[in-house]
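A quick write-up on the structure given underneath.
We show some of the complex, not the whole, and keep each chain where it was.
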Amino acid sequence: MKILTLLGSSRKAGNTEQLVKEITAGLKSSTIHLEDHHIKPIVDMRHTEQGFSHIEDDYEELLKQFLSHDIIIFATPIYWFGMSGQMKVFIDRWSQYLRDSRYNMKEELSKKTAYVVAAGGTNPKITALPLVQQFNYIFEFVHMNFEDYIIGNAVKPGEIELDGPSLTKAKVWNRKFAQLQAK
Amino acid sequence: MKILTLLGSSRKAGNTEQLVKEITAGLKSSTIHLEDHHIKPIVDMRHTEQGFSHIEDDYEELLKQFLSHDIIIFATPIYWFGMSGQMKVFIDRWSQYLRDSRYNMKEELSKKTAYVVAAGGTNPKITALPLVQQFNYIFEFVHMNFEDYIIGNAVKPGEIELDGPSLTKAKVWNRKFAQLQAK
């Protein structure tokens, strides 16, 4: 059970990352911090004769790492009531590699289990529900199992410490993951 | 009544753009095609002492153009049940300039009227509803008037021609805008 956090934050040690730390404490897990990498937005070539062309950036390397894990924690700050642009750009590029025969992406994605962690302000337990619904549609589309989500209520650094229910849930996930890895 | 289309497509002459053409036919209007510009994802510096720093890209120039219009058509293909990464990256950067005293962004945004055009497949009249809700939260947050939206059902180039209700609505908007500009 290899666990990966796909982290869409643009600052270090933010509330989203802190939730992830609770979730993965004491576990073997990896993190892709998207901010540390260069990823270009997709250029849609689905309907051209030549199809997608090779893009010079870090995406393929990250995709290989992404695909080599079983459990993916999609962890994003809530920017403007959605996932961060960084994370959206990462997911948009799936469209390219779903059509790339070198990757068996469709089948690989369908074997994974997704968890969503999203932290932000402005009444997120309500206003982040469209984001949860969007993630649900995304995972349904690629037949990825969407196991659960945490909506963290926090804006300023450290504020997540005041969100008891989110921290509790993070600890429950942590125990569950520990059991899965102990098998 | 200056009209701007903020176009988030990554290919030319796609279905979203075609809808926009119907909407703006015969009108004086401008377009920012985000794909033609270089915009970096936000780096959140809200909680640092120094605040945001100057970013070398096309953003400020585009923002000035954006702010000089009264009606904004947010036109995006539906990528993964959301707005394109390109458009999300553009909106995320608002957080920086809402804190930049050179721009009176908060007040400027509150004077604008927003229209949303989103085109895509996979049952969009249902699956794009979270995107509409997200746009609604965005516009509420900046007190921008959210006037109406069109969800276009189209994947392959030209397919939008088969979506009668969307084309009809595009024409209704067109007449309305023509009247506004005639005043």
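Letters are used for the chains, namely A and B, taken in the order the chains are written, and counting of residues starts over at 1 for each.
One rule holds in what follows: a residue touches a chain if its C-beta (ideal position, glycine included) is under 8 Å from a C-beta of that chain, and two chains touch if they have at least 3 such contacts.
Please read these numbers as outputs of a predicted model, since none were measured by experiment.
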Beyond the 2 chains sitting in the coordinates, how many copies does the whole assembly comprise in total? 4
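As a convention for this text, only the chains that are shown with their structure count from here on.
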Note the rotational component of the Cα superposition from subunit A to subunit B, reported as an angle of 0 to 180 degrees in steps of 5. 180
For subunit A versus subunit B, what separation do you get between their C-alpha means, in angstrom? 25
In their shared complex, subunit B is touched by residues of subunit A numbered 9-11, 14, 35, 41-45, 47, 77, 79-86, 88-89, 91-92, 94-95, 122, 127, 129-131, 133-134, 137-138, 141, 156-157
